[in-house]
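Below is a structure I'd like to ask you about.
One chain of protein is taken out of this complex; the other chains stay put.
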Amino acid sequence: MTASDLLVALPVLVLAAGACLVLLGDLLVHADGRAWAWVGAAFALAAAVCTAIPAGADAAFAGSVRRDGASIFVAALVGATTAAALLLAVGYVRRMALPAAEVTALTLFSASGAVLMASAGDLLVVFIGLELLSLPLYALTGLMHAAPHADESALKYFLLGAAASAVFAYGIALVYAATGSISIGALGGISSPVGLAGIALLLAGLAFKAALVPFHFWAPDAYVSAPTPATAFMAVVAKLGAFSALLRVGAAITGPGAVAVDWRASVAVIAAVTLVLANLAALGQQSLKRLLAYSSIAHAGYIAVAASAGVVASAAIAFYLVVYAALTLGAFGIITLLENDDPRIDDLHGLARRRPLLVVALGVILLGLTGLPPTAGFLAKVYVFEAAMGAQLAWLVVLGVLASVVSAAYYLRVLFACLGEGEGEPARGPSVGGSVVVIAALAVLVLGIVPGPLLDAVQSVRF
Amino acid sequence: MTAEQAIFAIAGPICVIAAANAVLRRDPLTAALSLTVTLFSLAVLFLGLGAPFLAGVQIAVYAGAIMVLLIFVIMLLGVSHVEMPRLRRPALQLAGPLIAVALFGVLAAAILRGGLPPASGDTADGSVDALADLLFGRYTFAFEAASVLLLAALVAAVVVARKRSTEHEWPGRR
Amino acid sequence: MPTEAYLLLGALLFALGAAGVVTRTNALSVLIAVELMLNAVNLTFVAAARRYAELDGTVVAFFVITVAAAEVAVGLGIVIDLARRKTSVDVDEASDLRG
Amino acid sequence: MIASALVVVPLVAAILCVSATRLARPIAVVASLAVVALALAALISGAPTSASVAWAGPLHAGYSVAADGLTVIFLALGGVLFAIGAAASSRVGHRRAYFALWCLLIAAVDGVFVARDLALFFVFWEAMLIPLAILMWQWGGPDRRGATLRFLLYTMTGSAFLLAAIAALAASRGTLDLAELASRPVAASGQLLPAMLLLAAFVVKLPLFPFHAWLPRAYVAAPIPVALVLSGIVAKTAVYGIMRLCLGLFPDGMATAAPVLVALAAVGTLYGALLATRQDDLRRFIAFSSLSHLNLIGLALFAATATSLRGAVLASVSHGLVVAALFLLVAMLASRTSSFALSRAGGLAASTPVLAAFSTLAIVAAIGVPGTSGFAGEFTMLAGTFERFPAAASVATLVVILAAMYGLGMLRRAYHGPPLAAGVDLAWRERLLVIPLLVLVIAVGVVPRVVSDRIPDDTLPSVEVTR
Partner (left out) sequence: MTLALLVALPLAGAVPTAVAGGLVGRRTVGSIATLFIALSFGAAVAMAQAFAAGKTQLVAELGPWLPIRGADLSLVITPVTVPLVLMVTGVSTLIALYSIGYLAHDTGVRRYFAAIDLFVFAMLLIVVASNLLLLFAGWELVGLCSYLLIAHWRDRPAAAAAGVKAFVVNRVGDAAFLVGLFMFLGLVNTVDLAEITRRVQPALQQLTVEANAQLFAASVLLLIGALAKSAQLPLHVWLPDAMEGPTPVSALIHAATMVTAGVVLLVRLGSVLHPDVLFGAAIIGVITALFAAVVALAQIDHKRVLAWSTISQIGLMFVGAGVGAAFAALFHLIAHAFFKAALFLGSGSVMHATDEELDIRRLGGLARRTPLTTIAFACGAAGLAALPPAAGFFSKEAIAAAVMDRPILLVGVLATSALSALYAARLFALVFVAPPSSDQARHARESPPVMLVPLLALAAGALVFGALVAGGTVPLGVTPSAEAPLALSLTSAALALAFAAAGLAIYWRGPRAIVPARVSNAARAGFGFDTLYLAAAVIPVRAIAQVLEQGSEALVQLIADLVGRAVIAGSALARRMQGGYVRSYEALLLAAAVALLAYWSIR
């Protein structure tokens, strides 16, 4: 173990250390719950910032961890997202009387798992990262004892997640059986049926974490029941982890014959099914949170569209992920600012009158989610579609654009609901969460108008 | 017949039968006990495969710790949680076996079509030393990560199962 | 014994576990079925490690056991929470969230 | 510079509107007139209007704007209509929001016309939707919800294909700059698909028969000023799009599809006119007569001869002015009879002679009597279309008969006969809204070359069809 080893793994270490320190601190110091969220956010931010420190090596721990454009990107984005989610939680944990330190620690653990998945050099670390990502999320889902169905959601999430983990692990086992190696690079030479079966199971396991249809069933329930900041967190960070692993696996599959093509075709089919089903399901939702849950599944579908174009779409995916993170944080962030933690869409009536600024922010975010200009959501979609078109996936692009029409129906329904006549909610003063939401909305807008710097930055991302 | 073949011939069927029993029993306690049998027979198979230390861990940690915990919880929650005897959601009861058959069929086909790289002639040094070298050498990071995972799991389990002293009024929709 | 025999045995265990996951309604029974699947994974790892005269597979099996332990811990926590609130650990009764 | 200013000025106005309740309407009017002034300045000064800034390079998208003659024609029309529409929005609630959205709509429409990059075009194209939709949703009539959703989703479906086409072009051509795309044309055999994908957005917005399902509902549900700009200028973005993008980039693809498109447009022309004869609701009447006119414009566009395209531009200007006048007049009529139903009017000429006179003039222009802009456009379009598609042009010419039926039929039912309804005649405030439009209608009818000579030659097919 050398200094450069530690530097390579630094983001993970910072996150995990942060989690431990928060746990320890909670035992030793009797502080206001909100403080722990602040501390956690600071650690998450530090993890994001420390990606900028040059490590002097591309890999560490005998190849278990690696550091490249993609892992730096994911670590930075996970760190930033986690920080933002924890800031959303500052007011929320108090209002809901949640155990702040535990929530913070679990969030940080989970974040470290996601970074681990992105920077893993072998499938074992991917698997451990996956578990490290998931287990805290099961707990976070079941945390809101006061919410009506937290227990049910947690149970479902856990049971499905456990089965999916087993499937993923079995995939690793079969790949190992076929190649004698658990390194990701070993996937390249696979041609035997056993190895191919393993790849298929890896895809299934990762698709589960990415909440792609038909592996998505946990997501709506979990998103609704989890504390809303945690929902925002899991909607972004779990996908970040899952997609980076998915893309790394995909990038490694360069085997003979049509294996690489098959991989992309499988992802494309999953993407197509996801786009259709998720958007359709979102259309009929009454609960805003559940609607956003399906919407995030749909967005996973769009990312998968790019993923099916292969590793050349890395920059497009990275850009999409950044925009998606901002949108998701903004959208769920707005819910944290409402009185009602699980508002029906109809409950939003009158919001425009009572809280105009909030509705403007929501409007920007909804436009971004729909993929309408001048938000960054638009550019993100265009980027993804261009990537898919470059891979001759015209049919998938057409499906994607049509699906986004359906999505417009439900997003705009939300926006229009805010404009409707109704009681609305009382106005509230500025809050930390409010700032996060405003920043997210501004980011969505500014990135749509001045995307240059981010676009330049993501060019270095290659999964 | 080598020793390994003998082990396989004896432990293999036991393992499968116990596993089937674990899956088919409505009573979780019986299922858990059957699973324990499976775990033991797997440990025997591990022995045959030249992984004695893992066999030990399988018995000590898996059967010894995990299963005990499981059975403890089953007892804690009471035997009243035996599944209802009537057949519920028949489509799913049918789907289970079907999926299992399909899964096994596809996997067996893949396995039997071979194509695996040739087996290495020699046997690995399965000693604890060698294992330790790997575990604290190449797999240091995974090892540490696994420790974080256990800590996280601990916290998660505590958080989710902890009894709230005051039930907070949830402001959402019911 | 050829590796394939162990792989087949693993596949059979995995399939049985999968069947259990779908058919069992007691949450703890489902958990047991998942354990079965993880054991199939381990068997496969160990058999493959033997085939290639490596220890890596065996080491991975350790990690799988670790992960299984962690999962069980969290799972049991969730089940206990469920049992406390629903006075039942029947997964079919936890079916209020839909659509 | 000027091209950018055309977008920026309304944007600034939108911000100003938000901050000034009382001045919101004047601001919106001034912003609209500023657009006219800027557009004309761009034309007259001859100074370079274009601007090009890097925007989203990896997406092959750039910020590139310019204002040529064609742009200016549409912008000037838009400015006039927006100004009159804003001036006509006298009694709206939530003024700040209304006029801010109004200004945003101006900015988006301006952007569509000045964009010289496909992605940027799409940005503005979609940006039009949201202010329009909110204006309809919040300030519209009883059916506003359904109508807005129908309009939104319908047009977005069309735009979806446009987006797909843009993605495909970016991926295959490596640029979305219109000039660059045009300078390296796609092989003729590969033009059909992209042309049709682009066209999908435009046929819905136009709308070409039978893609008009949103039209009657939207016209009825939208507040009158919004309906006015919706029909008057927003529909013209489709005309512009077909000219600039479909015909500009994929002339061969369009030529391949032309027989089918021309047939649809010819049918649509008569279809709209026939349905217009049966409408009782005056807004639906305008909707179907517009459908007829817009399909005729489509016919000319698809025929794509130099003459027919000149005619299409003329007709776009004409229809914009006329439909605006009609909407205003219909609203004024409705304010007298408390209903948009034709059956509730009747013999109004006796009590409101000026309204009747204005309406007559507007209808006369709508049915294309010489001396009005309507004729200039209609004749030029049909003459140009006849060069290439004589049968379709001949069939479409029958619309002059049907137009007379529905136009004069409407006048007869509303204003002639024994007085069933009565009201005060137009106040000067109302007259001043309509008079500029009518004056322009006549002016364009008498000197249409003022408009048609502004169309740059590079937007017209280089080889004239001669037989």
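A, B, C and D label the chains in the order they appear, each numbered from 1.
The definition used in the following text is that a contact is a pair of C-beta atoms (placed from the backbone, for glycine too) under 8 Å apart; a residue touches a chain by one contact, two chains touch by 3 or more.
Everything quoted here is computed from the prediction, not taken from an experiment.
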Determine which of the presented chains are touched by the chain that is not presented, and list them. A, B, C, D
Out of A:S4, A:S266 or A:S460, which is the one that touches the chain we can't see? A:S266
Specify the residue from the set D:L301, D:L382 or D:L437 that touches the hidden chain. D:L382
Sort through D:I15, D:A263 or D:A404 and give me the one touching the missing partner chain. D:A404
Any idea which of A:G33, A:P193 or A:G250 touches the chain not displayed? A:P193
Among C:M1, C:A18, C:L55 or C:A68, exactly one should touch the missing chain; which is it? C:A18
Contact footprint on chain D, counting only the chain that is left out: 150, 153-154, 210, 212-214, 271, 274-275, 277-278, 307, 310-311, 314, 347, 349-350, 353, 356-357, 360, 364, 369-371, 375-376, 379-380, 382-383, 386-387, 390, 393-394, 397-398, 400-405, 408-409, 412, 415-419, 446-449, 452-453, 466-467
Even though one chain is hidden, which residues of chain A still touch it in the full complex? 155-156, 159-160, 163-164, 167, 193-194, 196-197, 199-201, 203-204, 208, 214-215, 217-218, 220, 262, 266, 276-278, 280-281, 283-284, 406, 409
Contact with the hidden chain only, please: which chain C residues? 18, 21-23, 25, 91-92, 94-99
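Following the convention adopted for this analysis, only the chains that are shown with their structure count from here on.
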Indicate the whole-number Å distance between the mean C-alpha point of chain C and the mean C-alpha point of chain D. 64
Centre distance in Å when chain B and chain D are each reduced to the mean of their C-alpha atoms: 69
Measuring centre to centre with CA averages, how many angstrom lie between chain A and chain C? 26
Where chain A touches two or more other chains at once, by residue number: 124, 128, 131, 135, 138-139, 142, 145, 148, 154, 177, 180, 194
Find every residue in chain D that makes contact with two or more other chains and list them. none
Could you please specify the touching residues of chain A with respect to chain C in the complex? 124, 127-128, 131, 135, 138-139, 142, 145, 148-149, 151-156, 158-159, 162-163, 165-167, 169-170, 172-174, 176-177, 180-182, 194, 220-221, 224-225, 281, 284-285, 290
Footprint of chain D on chain A - complex, ascending: 315, 367, 372-374, 378-379, 381-383, 385-390, 394, 397-398, 401-402, 404-405, 408-409, 412, 416, 419, 451-452, 455, 459
Which stretch or stretches of chain C touch chain B in the complex? 1, 3-9, 11-26, 28-29, 31-33, 35-36, 39, 42-43, 46-47, 49-56, 58-59, 61-63, 65-74, 76-81, 83-84, 88-90, 92
